[in-house]
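First the structure, in the form of structure tokens, and then the observations on it.
Of the protein chains in this complex, one is absent; all others appear in place.
Chain nomenclature is as follows: A and B, assigned in order of appearance, with residue numbering initiated at 1 for each chain independently.
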Amino acid sequence: MNTLLQLLLDGLSLGAIYALIALGYTLVYGILRLINFAHGDIFMVAAYAALFSALSSLAPADPGATRFAVTLLASMAAAALLGLAIERFCYRPLRGQPRINLLITAVGVSLLLENLSQVLFGANPRVFPELLQGGVAFENGQLKVGQIDVWVLLTAFGLMLALEAFVHRTRAGRAMRAVAHSHETAALVGVPVDKVIALTFAVGSALAAAAAVLYGVKYPQVSPFMGVMPGLKAFVAAVLGGIGNLRGAVLGALLLGLAESLVIGYGGATWKDALAFLILILILVLRPAGLLGKYEAEKV
Amino acid sequence: MKMKLFKSLSLAAALGLLASCAKLPENEIRIGEFGSMTGLTSTFGTATHEGIQLAVDEVNAAGGINGKLVKLVSEDDRGKPEEAATVVEKLITRDHVHALLGEVASSNSLAAAPIAQRHKIPMISPSSTNPKVTAQGDYIFRVCFIDPFQGKVMAKFASETLHAKTAAILRDKSSDYSVGLADVFAREFSGMGGKILIDQAYQSKDVDFKSQLTTIRQKKPDVLFVPGYYSEVGLIAKQARDGGLQAPLLGGDGWESPELYAIGGKAIEGSYFSNHCAPDAKIKQVMDFAEKHRAKYKKEPGALTVLGYDAAGVLFDAIRHAPSLKGPDLRAAIAATKDYQGVSGAISLDADRNAVKSAVVLKVHHGRAEFVATVNP
Partner (left out) sequence: MNPNLKLILGVLIPALAVQALASLAPDSLSYFVSILALAGINAILAVSLNLVNGITGQFSLGHAGFMAVGAYTSACLSVYAFPGLPGQLAFVLAVLGGGLLAGLAGWLVGLPSLRLRGDYLAIVTLGFGEIIRVLILNMDFLGGARGFIGIPAETSPFWVMLCLAFCVLACVRLMASTHGRAWLAIREDEVAASAVGVDTTRYKVLAFALSAAAAGLAGGLFAHKQAFINPNSFDFMKSVDVVIMVVLGGMGSMSGSLLAAVALTLLPEALRPLAQLTGVDLRMVIYSLALIAMMLSRPAGIMGRKELWQLGWWTKR
């Protein structure tokens, strides 16, 4: 029983990180109907940014809340800039063209980020600096809750609540929802569509960066291809919850995290990557709109 | 316009073909080296290359072998078996090398060996440990021990020195090296009266091993055998200790890297792994080599570099004794290698063209690997 609780807790912690990445996917999809293949790699670049800022003179040398906060903000800023650049130079020129072109470009950007990182930073995994003190926060027999897990859950859910507030209670958020609904209509009522799209990319990328920092805190290793699997899994999570739906993304991610943890715990470690794809195929065949999504009829 | 392009392209192709028929100098010894200089396993290739280059520079500085200078042609196979096959084909047929040195990863050696065998060019692998590599043909050799021996070493160490009665295994299912070692360890440990309580797996590039470790911890093994690569082993050690597993970790030469201590930190202290040689051994050969290495590369040598150096050394020794540089003569000379004093120990090649060598067991202590014991075959 204790093992089950431990596995569930690990799954929750992992799912929270996937949720932050999934939110980025779902935000961009909602507004552009584009699967940003490069999102997982923005996560990776943000991890490197976090590594460098933690090691620089900006951040204090000792693990603690300040070091964590500074690294988090620095990498979120870096990722937002990267997201803006990618949108401006690679996706915006292709707006209006067949979607397959955009998809291929996204694949190209993803490959570029991965291979450029490999060339610049080396293929070897690097140690992620210790941002927070480890140790046990709470223990009950065989069940251990680490300090790190507490931080991860608090930060992740904090950011998710902040996003919810932003999207539903601010003007900018309303503009985002408007553009997601219809570009033309939003433009007609005076919403600066290009700026809103840029903002969406920035926010999505910043969330991915937060996920990267939390991931680095949990699994202190950074490598050029570290974003591939988490990115794909977060995408599956977004689809599971209903792509375009923010709460769906969170739900899907938590479910996926739990499922993954349980599968590994009961002996299927080498299948855990295939699990995500299996879930994707099942959901797309059985309930394509996702758990919380609405089925949109395609207008001809 | 298109016609002009076509004409110039065909001219270029023709010239290229002609160039390839040029006569090669007779008074040099051409050695081909192939390894992963770029890509995910680039540390293996570059480390081995450094050892080989050191050997080549040394021998050339002394005037070559039998008056001929050694020319080293290195090719990058990006860590992929099909590229290994391609570059070996190129080295043999385009660069006309007399012998080949490579590779580190057994899957790349396996892809390259049939080509070397077909062309009758001797190939010496510095560190491929899969027994099937040398089984590809009588032109294929290696200067390191094979997995069956290495697995036995750790099984023996666990059973006799650590007095372990039970063990758990955590293997990397996506690595042929790890799978091979794990299988042998399981077989040997059981054969010595030990009991394998549980055998779990992960894949390379995984970062989360908590679930596997939780299951392992519950079985309470005396030791945990983790025959993987240093990047995952470091994380495994951390997560194992965080989860409350106190048993010592055991591993193989895949642990060897400065990164192991950086990633594993305190968690990896007190664990043991087998290796080809002890970098800090107070043996004259090892210390001399470390001195030479430091002078050229400004850093400490690792086992792969040592093996690269020894592979080249064995080859040069054979060339010295061979009647000619032709394939069959060279092959016979290499096969006759007996008690060659390499940095990694005395190397003799047995009937299967594998090196009969001792292994060392190292302990992780104060952020470094310390010599504990030598295990003889």
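Assume contacts are C-beta pairs under 8 Å (C-beta built on N, C-alpha and C of every residue); 3 or more make two chains touch, one makes a residue touch a chain.
Quick caveat: nothing in here was measured; it's all calculated off a predicted structure.
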Of A:55, A:73, A:90 or A:187, which residue touches the hidden chain? A:90
Determine which one of B:69, B:179, B:198 or B:335 touches the chain that has been left out. B:179
Among the options B:53, B:130 or B:274, which residue touches the chain absent from this view? B:130
Among the options A:14, A:35, A:80 or A:246, the absent chain makes contact with A:35
Touch rule applied to chain B and the missing chain gives residues 2-3, 17, 20-21, 37-39, 74-76, 78, 80-82, 85-86, 89-90, 92-94, 96, 106-107, 110-111, 114, 130, 132, 172-176, 178-180, 203
It is residues of chain A that touch the chain not shown, namely 33-35, 90, 93-94, 97, 99-101, 103-105, 107-109, 111-112, 114-116, 118-119, 228, 232, 235-236, 239, 270-271, 273-274, 276-278, 280-281, 284-285, 288, 298, 300
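Here, only the chains that are shown with their structure count from here on.
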Chain A to chain B, mean C-alpha position gap in Å, rounds to 38
Parts of chain A lying in touch with chain B, wherever the complex brings them together: 3, 6-7, 10, 14, 122-125, 127, 134, 144, 146, 218-221, 223, 225-226, 229, 261, 264-265, 267, 269-270, 273
Using the touch rule from the top, collect the residues of chain B that touch chain A in their complex. 38-43, 173-174, 200-203, 205-208, 210-212, 214-215, 218, 231, 234-235, 238, 242-244, 259, 262-263
